[in-house]
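All remarks here apply to the structure that follows.
Heads up, one of the protein chains got dropped from this complex, but the rest are sitting where they should.
Up next, chain A:
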């Protein structure tokens, strides 16, 4: 096994682990009870999945074609920056538009703050 074969194998293995992470996040998306718990599955593990996949593609092109792809690195940085921001904004707007929590969730600490804010307006 020379360096090219090892690099190919490492890239394909990273891509495989990334897709397995993506399936795990999809199971979280279908099994969890409300939008706030679903956002954990949809933002955190999905971001990890796509980062592993892009890193695998980067390693593959680096070792087989000796091509350091700046576009893949920019894609990694961009996904890593924007996916948590998008998830945070979406859950914030869901909470402020009063989507219900699941029945098994115990406390809701922000409800008093939101009620006071509405009373002031």
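Please note the rule applied: contacts are C-beta pairs under 8 Å (C-beta built on N, C-alpha and C of every residue); 3 or more make two chains touch, one makes a residue touch a chain; residues count from 1.
Basically, contacts and distances are computed from a predicted model.
Engineer: Just by its UniProt name, which of "ABC transporter substrate-binding protein", "Sulfurtransferase TusC", "Na(+)/H(+) antiporter subunit F" or "Zn-dependent protease" is the chain not shown in this complex?
Structural biologist: "Na(+)/H(+) antiporter subunit F"
Engineer: Given the full complex, what residues of chain A touch the hidden partner chain?
Structural biologist: Touching the chain left out of view, chain A contributes residues 8-9, 11-13, 15-16, 18-20, 22-23, 25-27, 29-30, 35, 38-39, 42-43, 46-47, 49-50, 53-54, 56-57, 60-61, 64-65, 67, 69, 71-72, 74-75, 78-79, 82-83, 85-87, 89-94, 96-97, 99.
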